[in-house]
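Every protein chain except one is present and positioned as in the full complex.
Chains here go by letter, A, B and C, matching the order in which they are written, and residues are numbered from 1 within each.
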Amino acid sequence: MTTLLYFAWVREMIGKDSETLALPAEAATVAALLDWLATRSPGHAAALADRSRIRVAVDQQFASAETPLTAPREIAIFPPVTGG
Amino acid sequence: MTTLLYFAWVREMIGKDSETLALPAEAATVAALLDWLATRSPGHAAALADRSRIRVAVDQQFASAETPLTAPREIAIFPPVTGG
Amino acid sequence: MIAARLQQEPFDAAAEQAALTSGRTDLGAAVAFTGLVRADDGLVALTLEHYPAMTLAQLQAIAANAATRWPDTIGTIIHRHGRLLPGDAIVLVTTASPHRAHAFAAASFLMDWLKTKAPFWKREEWADGTTRWVDAKGSDDNAAERWLAKSPSTPP
Partner (left out) sequence: MIAARLQQEPFDAAAEQAALTSGRTDLGAAVAFTGLVRADDGLVALTLEHYPAMTLAQLQAIAANAATRWPDTIGTIIHRHGRLLPGDAIVLVTTASPHRAHAFAAASFLMDWLKTKAPFWKREEWADGTTRWVDAKGSDDNAAERWLAKSPSTPP
């Protein structure tokens, strides 16, 4: 099982701050995960529509679209940070 | 009458922090004043021996060796400032 | 050593600076930078959201980076999160060093990074009841790039 964390307007658009689920085999990279997540609800689809505004951290390390997912425990999805 | 003020090691070498006196006619410039002052005591002479280490303000304005003295009320004689 | 903390509560800049300098007689300079929430254009509140597991680690990484650049400089970073009002203090960077140029440079470096790279998301509330998530800013990025150009070791 993997815990997905959502922050800021990603959280608001998806309507929850986290969900724990089993990733399907097709979610083998960050990009593929986002493609799959976008099919889960209209809120997911809207939040993830513009991938240029989405950042991802896998097990608390910044990841790119190509980062492979090998049994991650925690994936955070959020907008670009805006500083303090 | 003119009040002379001495600061820092100039004050210590002359042995007083101020004196009020009538300047002689020959003390027509800052340089001439220092020449005359140096004759007043061994302390004055020692304090004023190295003119490169002496700064002068006439009526609270920084002066140069050539600054003419026209009835000054207050002349301060001191080392270069060392900052705060 | 430059420490970093995250907290919701207000901070006491004077106490933080005293903790750095008390009992020391080798420090010639102490700088305290306090960032304040501005009421630009009728802002009524600013909420900082963050990713707790990553944010503190990143603040500690930039603090360690600064300590490497200015080894004679000590300091403390405190960043607040949660809902803040105009005039509230949102961030403190206090540094102390034998040399004033080091204390100034370390504080300025840390603030450039914090204002642009610190992992926070800011939501603005306006007088008319609307809210808006702040977008990343370009100009502050440039201020941080000045430092990045000097070293490749700045954390993300």
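The criterion applied here is as follows: contacts are C-beta pairs under 8 Å (C-beta built on N, C-alpha and C of every residue); 3 or more make two chains touch, one makes a residue touch a chain.
Given the structure is predicted, the values throughout are model-derived calculations rather than measurements.
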**Request:** Specify the shown partners of the omitted chain in the complete complex.
**Result:** B, C
**Request:** Could you tell which one of C:Gly28, C:Pro52 or C:Pro71 touches the chain left off the display?
**Result:** C:Gly28
**Request:** Provide the residue numbers of subunit C that touch the chain removed from this figure.
**Result:** 13-14, 17, 21, 23-40, 86-87, 98, 100-101, 103-104, 107-108, 111, 115, 143
**Asked** Residues of subunit B in contact with the chain that isn't shown?
**Response** 5, 7-9, 57, 60, 62, 74, 76, 78-84
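Following the convention adopted for this analysis, only the chains that are shown with their structure count from here on.
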**Message:** Chain contact topology under the given definition, line, ring, star, complete or other?
**Reply:** other
**Complete:** At the largest C-alpha centroid distance from subunit C we find chain B
**Request:** Starting from the mean Cα coordinates of subunit B and subunit C, work out the distance between those two points in Å.
**Result:** 51
**Request:** Report the inter-chain centroid distance for subunit A and subunit C in whole angstrom, where each centroid is the mean of the CA atoms.
**Result:** 28
**Item:** Contacts with two or more other chains, residues of subunit B listed in rising order
**Value:** none
**Prompt:** Hey, what residues on subunit C touch two or more of the other chains?
**Reply:** none
